[in-house]
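Have a look at the structure that comes next, please.
One protein chain is absent from this view; the other protein chains keep their places.
For reference, chains read A, B and C in written order, and residue numbers begin at 1 within each chain.
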Amino acid sequence: MANMTLLGAVNDAMATEMRNDDRVVVFGEDVGKKGGVFGATVGLQDEFGTDRCFDTPLSECGIIGTGIGMAVYGMRPVAEIQFLDFIYPAFDQIVSEAAKMRYRSGGEYTCPMVIRSPYGGGIRGGHYHSQSSEAYFCHTPGLKVVIPSTPADAKGLLIASIRDEDPVMFLEPKRIYRTVKGEVPEGEHVVPLSKGRVVREGTDCTVVAYGAMVHICEQAAEQAAKQGRNLEIVDPRTLVPLDEDIILSSVKKTGRCVVVYEAPKTCGYGAEIAALIAEQVIEYLEGPVVRVAGFDTPFPYALENLYMPDVRRILEGVQRTFTW
Amino acid sequence: MANMTLLGAVNDAMATEMRNDDRVVVFGEDVGKKGGVFGATVGLQDEFGTDRCFDTPLSECGIIGTGIGMAVYGMRPVAEIQFLDFIYPAFDQIVSEAAKMRYRSGGEYTCPMVIRSPYGGGIRGGHYHSQSSEAYFCHTPGLKVVIPSTPADAKGLLIASIRDEDPVMFLEPKRIYRTVKGEVPEGEHVVPLSKGRVVREGTDCTVVAYGAMVHICEQAAEQAAKQGRNLEIVDPRTLVPLDEDIILSSVKKTGRCVVVYEAPKTCGYGAEIAALIAEQVIEYLEGPVVRVAGFDTPFPYALENLYMPDVRRILEGVQRTFTW
Amino acid sequence: MTSEVLTILEKDGKVQKGKDPNLSDDRLRLLFATMVKARILDERGLTLQRQGRIGFYLQALGQEASHVGSAAPMLDSDWFFPAYRQPGIPLLRGAELDQIVCEWFGHQGDPSKGRQMPVHYSLRSINFVSISSPIGTQISQAAGAAMAAKIRKEDTVFMTYFGDGGTSSNDFHAGLNFAAVYKAPVVFICENNQWAISVPASRQTGSETMAQKAVAYGMPGIRVDGNDVLAVYRVCQEAVDRARKGEGPTMVETVTYRMGSHSSSDDASRYRDEEEYERWKQRDPIVRFQEYLARRKLWTAEWQAELEQEFKDQLNAAIKRAEAAGKPELGSMFDDVYLKPSAQLLAQRTQLQSLGGAADEEIGEFPL
Partner (left out) sequence: MTSEVLTILEKDGKVQKGKDPNLSDDRLRLLFATMVKARILDERGLTLQRQGRIGFYLQALGQEASHVGSAAPMLDSDWFFPAYRQPGIPLLRGAELDQIVCEWFGHQGDPSKGRQMPVHYSLRSINFVSISSPIGTQISQAAGAAMAAKIRKEDTVFMTYFGDGGTSSNDFHAGLNFAAVYKAPVVFICENNQWAISVPASRQTGSETMAQKAVAYGMPGIRVDGNDVLAVYRVCQEAVDRARKGEGPTMVETVTYRMGSHSSSDDASRYRDEEEYERWKQRDPIVRFQEYLARRKLWTAEWQAELEQEFKDQLNAAIKRAEAAGKPELGSMFDDVYLKPSAQLLAQRTQLQSLGGAADEEIGEFPL
């Protein structure tokens, strides 16, 4: 065990898998000498050389397009997209190609590739360095979507993603890159995909959250506890394919649910969770399923703190599940 | 009034607005001499000349990027994307630029642009000529998303979209381009955005559907009626910003809801409708909110008929709202 | 940079002195036979579509020299990232006819399991990567696979195809740029057939040639007569050699012509002149090659008739089998989304199966 930041754990996962499997290559803008704009790839080029960790031209389209070619040819590419806000020039390659390669070729060709990218708000990055667009990828069959919320999960899930035989969007909550620390197993450490985690047990209301929001929800739960409300927090960790059971059984138990996410509310991932509950376990509900999310505006700069779900808004959401 | 196909109505709408406003230009791949691969722009180049209706190079990125420039400069560009499956090379321009131009510039610059594209299955177009990805755009604040289901709506909504001061994704259900006909007012005809339509009144269960699915739902409703079940069909027409009231009041009345859409189920637009209901009117529900949708696979070719919601699956969904 | 076009085959089957790539007789006959077969395949494909037996077809009529000549210098271990207009490549490399024809029908026996429209083959046995419809996406993928081979110090060469329209795509720009920066072993074949559906090459770009686009990436860009199989072969042999020697990528523009409509959904007479077609017909790549072979006494009418008949028989048999093979079974729709179906997919499969049979035909009454 070592005490690490979430960022350190991401770095450790890549180094571990690069040692373990020489098909793993890491590339993207500024990932080489600079070690990435956040430092996630620091040291990799030194240890593994410029063939295994290299800078690319400024083209997300090229990063993903060539990454797919590498994966189809038998490598294990791990591509870094500098900010999730900048992934869209590659959107065609991701949704039309990576996601569909196995299906459209009847399994003849596959695309075992990881696309890593920092996402989300909370670093004063404003309009174009803060967005949470996980829902786009969750709505794309053929992709898996993974979001860690702790250093140990970050390492274990990233290793599992690199080993996965299918393309994985691995989205890293940049807001907690350095602020969240924790014990992380050294060397090999795998957290299986499609298994959620109960972050905190509770009886009164289920709160579903992932990424940075897990930690805000923990704060909210502590405050709620002081007021006698016992929240259960569930972190799905893999958004697609989802561990439905862990959420549904929690809601069956509590009879209430709030989903918390940073992205714009409409058609966000929280809509999927709410829809799932409305379809599967509605008979257990004792209140509305509430979404506490970003607003339906582009991401603002100066008012970022108001845009993102905070303890206040989460508690207000919990309150709504009790008052219908 | 003239009897027209949905395709004809789309053509008529463009011709009408081009006559009415010389800022309107129509462009895209093959829209000129050929009149578009479906024929939606037939005759426009002849009537308005190559300055107002013109072919572009094979670059969706360029079509939308230049279209945004035109809109910012004061034109009313109407861009055709040949199939919605091919819009992704332009995704960055749409979600990062068109959608955010007004917001990020504090209203100094705006992007009154229409992006028209045929979408959806049912024409044996297979993997890459059948997709329904409206949810991506619905999850993008700053865009409006409009889908007509009748010729009259197609004309009236397209004219309203061209006149709108903000970017509109105008998605045309290609499956019913020629199969659905109806009376369409001649000349000026505007159907306001963000107003839904009750397609059929009923008392037992609300069915929310748009595009080609409206017609399948009508068939289903007829069959249900024979068995004594009275379905109410609501077509939102504008998906974003949504006319929530028309849906919520219908569900309050019927106490049940099925949402039908062709796109992959997970995180599709139907999730938003279900979530809305679970959040706003759960106390009126007498059964689960059921989604009848495409499966969570890429769009298949040979088994297309099984992939898309059909009468059987819709009725089975209705049945589930009665049996919890 | 030059807009000159390399031609070897001149009128009446003569060749430009000193430029003949000197292929063996067998090799020459193989190339010719492949071109002839490709044309027959295309003929049958379009006919089946017109008969309503398959849903779509797209021909390479007039472009047989361009793709057969360029693919021929590739080794069996080399890889293709094709577009949709190179039917001769599977034939040249001996892919199974049944696989090709089953793909047209989307029937069992199609390696891609009926998931794509006709002519979007995936043929792993010959290193022919799954074709996709979005224009250009294969270009950067080919560059990436070539980067991978270089990283792994393998000497595989990669070849990718696209049209004049494809040069406008995002992936053309990214693919050529990455390939040049990393000196990847890949050959980019731009088949300039003068049209992108109804848009002529002159409206596709402001550049006089497609080959000169290579200048932007610092890589050689070569223009060749795409209806001259010997010229195409020669230029591509050099490009493949250069790639294999580690000297980096090349872009080749084959100047050719789409003699048919874009596809079975298109009618070229709406937007282009008959006269242009007639001009290009004079340069039919099969006729020109035949004249050359005849001159060298490598061709007789009987030999051609025989090979045509043999291929037609094979094709008819394959069509018969394919048509009878039937659609993939319902449950297969949920395979290959991931290596293993997710819980959601399993549930969806079960749900669909519980409705029983295919909705394909008449939709029955569902009991409420």
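Everything that follows uses one rule, which is that contacts are C-beta pairs under 8 Å (C-beta built on N, C-alpha and C of every residue); 3 or more make two chains touch, one makes a residue touch a chain.
Worth saying up front: this structure is predicted, and the values here are computed from it rather than measured.
Listed residues A:V191, A:V207 or A:A224: the one in touch with the omitted chain is A:A224. Of C:Y217, C:Y233, C:Y257 or C:Y292, it is C:Y217 that touches the chain left out of the display.
When the omitted chain is restored, the residue from B:K34, B:R102 or B:K265 that touches it is B:R102.
On the side of subunit B, touch with the chain left out of the figure occurs at residues 25, 51-52, 56-57, 59, 61-62, 65-70, 72-75, 77, 89, 92-93, 96-97, 100-110, 141-142, 144, 165-166, 194, 240-242, 244.
Residues of subunit C that touch the chain left out of the display are 1, 168, 170, 172-174, 177, 180-181, 183, 203-208, 212-213, 215-219, 248. Residue positions on subunit A in contact with the hidden chain: 29-30, 32-35, 37, 55-59, 61-62, 85-86, 88-89, 124-129, 223-224, 227-229, 265-266, 295-298, 300-303, 305-307, 310-313, 315-316, 318-319, in rising order.
By definition in this document, only the chains that are shown with their structure count from here on.
With centres computed from Cα atoms alone, the innermost chain of the structure is B.
Placing every chain at the mean of its C-alpha atoms, the farthest one from subunit C is found to be A. Look at where the CA atoms of subunit A average out and do the same for subunit B: the two points lie 30 Å apart. Here the CA centre of subunit A is 39 Å from the CA centre of subunit C. Residues of subunit B in contact with at least two other chains: 85, 88-89, 127-128, 266, 295-298.
Multi-chain contact residues of subunit C, defined as those touching 2 or more other chains: 113, 115-116, 120, 132, 134, 170, 337, 342, 344-345.
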